[in-house]
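One chain of protein is taken out of this complex; the other chains stay put.
Order of writing sets the chain letters: A, B and C. Residues in each chain are counted from 1.
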Amino acid sequence: MTEVILTANQYGKAENHVVRVTRDSDRHEVIDLSITSELRGDFEAAHFAGDNAHVVPTDTQKNTIFAFSRDGITSPEAFLLRLAEHFTSEFDWVTGGRWAAEKFGWSRIEDHDHAFFRNTPETRTAVLVRDGATDTMISGFYGLTVMKTTQSGFVGYPKDKYTTLQETEDRILATDIATRWRYNRTDIDYDATYDSVRATMLSALGKEYSYALQHTLYQMAQAVLEKHDTIDEVKFSCPNKHHFLSDLSFAGLDNPNLVFWAADRPYGLIEATFARKGSDSAEAAWVGIAGFC
Amino acid sequence: MTEVILTANQYGKAENHVVRVTRDSDRHEVIDLSITSELRGDFEAAHFAGDNAHVVPTDTQKNTIFAFSRDGITSPEAFLLRLAEHFTSEFDWVTGGRWAAEKFGWSRIEDHDHAFFRNTPETRTAVLVRDGATDTMISGFYGLTVMKTTQSGFVGYPKDKYTTLQETEDRILATDIATRWRYNRTDIDYDATYDSVRATMLSALGKEYSYALQHTLYQMAQAVLEKHDTIDEVKFSCPNKHHFLSDLSFAGLDNPNLVFWAADRPYGLIEATFARKGSDSAEAAWVGIAGFC
Amino acid sequence: MTEVILTANQYGKAENHVVRVTRDSDRHEVIDLSITSELRGDFEAAHFAGDNAHVVPTDTQKNTIFAFSRDGITSPEAFLLRLAEHFTSEFDWVTGGRWAAEKFGWSRIEDHDHAFFRNTPETRTAVLVRDGATDTMISGFYGLTVMKTTQSGFVGYPKDKYTTLQETEDRILATDIATRWRYNRTDIDYDATYDSVRATMLSALGKEYSYALQHTLYQMAQAVLEKHDTIDEVKFSCPNKHHFLSDLSFAGLDNPNLVFWAADRPYGLIEATFARKGSDSAEAAWVGIAGFC
Partner (left out) sequence: MTEVILTANQYGKAENHVVRVTRDSDRHEVIDLSITSELRGDFEAAHFAGDNAHVVPTDTQKNTIFAFSRDGITSPEAFLLRLAEHFTSEFDWVTGGRWAAEKFGWSRIEDHDHAFFRNTPETRTAVLVRDGATDTMISGFYGLTVMKTTQSGFVGYPKDKYTTLQETEDRILATDIATRWRYNRTDIDYDATYDSVRATMLSALGKEYSYALQHTLYQMAQAVLEKHDTIDEVKFSCPNKHHFLSDLSFAGLDNPNLVFWAADRPYGLIEATFARKGSDSAEAAWVGIAGFC
C-alpha cells in the first residue's frame, strides 16, 4: 500500500457570527464579528485511525467563542489573540492554528442611543496565525470600491502581434481595494491603526497621477509603511475594473470621456506585496489566504 | 393542436451598467446606474411565427441607453421616463414597457475633485411601468441593514401545540430594509424625495418601542405618507434577522442581553403594503417585482 | 394625520431547510427542501396597534414545518397543501397565504444505499397561493443552462439610428431556463409531471431552428401545454446569454463560429407568458414572484 503522510492540516468552526452589545449605560455599543477558529497540531490519529482523542470538537470551539464574548470584545485582533492563547494552552497537542475575524461596521442613526445602521462599505478582516511561539497578525479589509475619473493613464507598454489596446493618458481608474497588512508585533492599538491605514490609502489614491494601477498600489503601500513602523508588509489583490469609453459614433455623437460602460469580466487583476526593506519575511503565514500572492 | 395564446410578455436588455461623468469643471460629478429596458406591445409574430419585424433588438435598446447618457443624467427616474417616451413614440407597436434602474452611491474622498469611493450601503432603485397612457413610477432601495439593541419585544401572540417561542419584552430587532414606494405623479424632485424618504424611515425606526417588525414597518410607512403627499403607497419586504441570545449556562455564565448569535436561515419575513386611504390602486404595475406582496 | 390603510400583507418564516431521510430499509431515500411559509389574513392590529393576538409566530410556522416532516414528504407541492390546510383551518383569521418550496436533487453514488451526491443543476420550485377557497399551484424550476451551437439566428428586425447589430443566420443560443407553470387543479402526480415538463422543454429546444429566443420559448410552452391538460399557463424569464464571436483578425485569424466570448452583462431578457386559450387567468397569484411578467 502506498504510504501517505499528513502534512499541513487545520480544522475548526467557521463563521461564528457574534453580535456583542455593551449596555453599561443607555448609550449602547455594538460589535459585530464573524469569527473562524482553526486548530493545528497533532491530529494524525483522527485522519489515519478514526481516533478522535485529540479532536477538540468544532462545536466546543464555537461555544468557547460565544462564552469569551461575554467578557467583552475590544478589537477583533485582541479577541483572536485570546482564542489562540486559550486553545494552545488548554490542549497540549494544539501547537498553533489560524483564527480569523470579519468585522462589520455600524453607525448610530442620528446619534441614537440604541438604533444603528450598517454603514461601512468595506469589511474589516483580521487573521492570526500561531505556529508554536510565533504569532503573525495580519489585518486588512476588502470591498472598498474607489474611482478616479481622471489623472490616470496607461502608455509605454510593449506591443506584440496580440496587442490591440490603444494608449491613453486620460481614463477612469477603478478598483475594489482588497488589502492585508502584516504587523511586526502584537501589542498594537488595532482600531486606531486600522482607521489610519484606511485613511492613508484613500488619501494616497487621490494624490498623484496614476501611470497604472500597479503604480497607485505602490503609492498606497509606501504611504502606509512610511506612517506605521509597526507594519512590515502590505499586500494588495485588486481588480482593474474596466470602464470602457462608449463608442457613440453610430449616433453621430462624440464622447470626450463622459459615458462609460462599467464591465464585469474579464477584468485586470493586480496583486503585489510591498515590504519594509530589511524586515523578516513570514511567508508561511500567508498560505491559504485567498487571492494574495 | 392545443391553442396557445401569448398573454403578458416583455423583453429587452438588462443591467446596462453606465457610468456618466460630468466634467464641466475640474470638480467632476459621477452618476452610476445599472439600467434595464423591457418593451411591451405587439410581439406575437416573434413568438408564434419567428417573424422579428417588430423586435427592436435588445442591442439597440442598449445602444439607446448609452447614447442618451451622452446628454447627461439627472435622476434615474427622469432617465427612465425619457427611455419610455422614446421607445413608445418611435415604434407604433410598442405600447408600454418596464424600465428599471439601480443607482450606486459615490462620495468624494476627502472632498477630492475627482477621486471617489462607493459609500452607500443601500442600492437605490427605480421602476417605471408604462401601459398605454398610464405611467407608474415606483422608487425604493434595498440593502440598508438596521438594528435596535433594545426597545423591541414580542408578546401576546397565540400559542398552539407547535409553539415553543418564549415571550420577551427586550430583544434585538434587526432587518435589511427593502422598500419601494409608488408616486401618484411623475413631476417629482426625485433625488430630494429619495433622501427625505430614506431619512424619514431611519428616523421612525428609532422613535418608538417596537411590538413587532410589523409594527415598526407601519410606523415607517405612516411617517413617509404623512410627509410626502406625492406618494400613495409604500411596500416593505423585510427579513426579521434573528439575533438569538446565547445560552452560556454551560460555562456558568449569565447573559443579560449581551451576547447574540446572528443567524442566517431560516429568518422571519414580513411583507406589507401601506396605502394612502382613498388613493387609486395600481396593482398591475407590481407584477413581477420580486418579493413584494 | 394622514389615514393609512394596510392593503396586501403576508408574513412568515422563510427558507426552512429540511432534510427528510426515509430509512424503512437499508436503502435510504432523501428529500431535501427549503420551505417558506407566509400567512395572509387579518393582521391589521399587529401593524397599527402593536397587538400580536393574531400573529402566529414565525417560529411556530417553522416548528410546524419540521413536525409535519416527521410524517414524511411525498412531493413539495403536496407538503405545501398540507401546510396551507393546517394554518387556514387552525386559525380563523388566517384566510390564505403563500407557501413555497425549493427542492434540491440527490442521486445515489454508484447505486449506494446511503451515499448520495447533489446532481441536478436546476432547482425545482413550487408555490401555493391560497386565497379563501381558491388554491393556485405554480410549479417550476430555475438554473437549467442550455445552449444550441447552431440552428439559431436573428434577422428581419427593425433598424433605426441606434441599431448597430448585424443580422446572422448562425449563432449560439444560450439561456438559463427559469420557468413556472400553473396547474388548473391540485390533484396531480407532481413528481411525474415535473419530470415530463422538464424533459419536454429540453426536447423542444433542440427540435427546430430558432428565429429568436422568443420563438424557442413559445415552442417549449406549446409542447408542454399540448402534453399536459392539467397545466393552463407557462411562464418564462430567460436571459439571452450572449456568446459574442471573437474578432481574431488582429492575429490574422478567421473565426468561422469557433471561438466565442461568453459575456455576463448586459444580457438580453425575454419574459413571456403562454396560456391555454379559454383558460381562466389567475393573475393575483403571480404578484411578488420575481422576474415574471
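For this structure, a couple of remarks:
The rule is simple: a contact is a pair of C-beta atoms (placed from the backbone, for glycine too) under 8 Å apart; a residue touches a chain by one contact, two chains touch by 3 or more.
The structure displayed is predicted, hence computed values, not measured ones.
Across the whole complex, the hidden chain's contacts among the shown chains comprise A, B, C.
Checked against the hidden chain, the listed residues C:45, C:146 or C:284 yield one contact partner: C:146. Within the set B:5, B:192 or B:251, the residue that contacts the chain not displayed is B:251. The chain omitted from view is touched by exactly one of A:84, A:217 or A:248, namely A:217. Residues 1-17, 36, 38, 40, 43, 46-60, 62-64, 67, 90-91, 98, 154-160, 162-165, 209-212, 214-215, 217-218, 221-222, 225-226, 233, 239-240, 265-278, 281, 283, 286-293 are the ones on chain A that touch the missing chain.
Considering the complete assembly, chain C touches the hidden chain via residues 16-23, 28, 30, 32, 63, 66-67, 69-70, 106, 109-110, 112, 114-121, 144-151, 172, 202-203, 205-206, 243, 246, 248, 250-251, 253, 255, 257-264.
Mapped onto chain B, the footprint of the missing chain covers residues 161-164, 250-252, 264-265.
Everything below uses one rule, namely that only the chains that are shown with their structure count from here on.
Comparing the residue numbers each copy contributes, chain A and chain C share more than half of them at their mutual interface.
Averaged C-alpha coordinates give centres for chain A and chain B that are 30 Å from one another. Between chain A and chain C the centroid-to-centroid distance comes to 37 Å (mean Cα coordinates, whole Å). Shared interface positions of chain C, defined as residues touching 2 or more other chains, are 162-164, 265.
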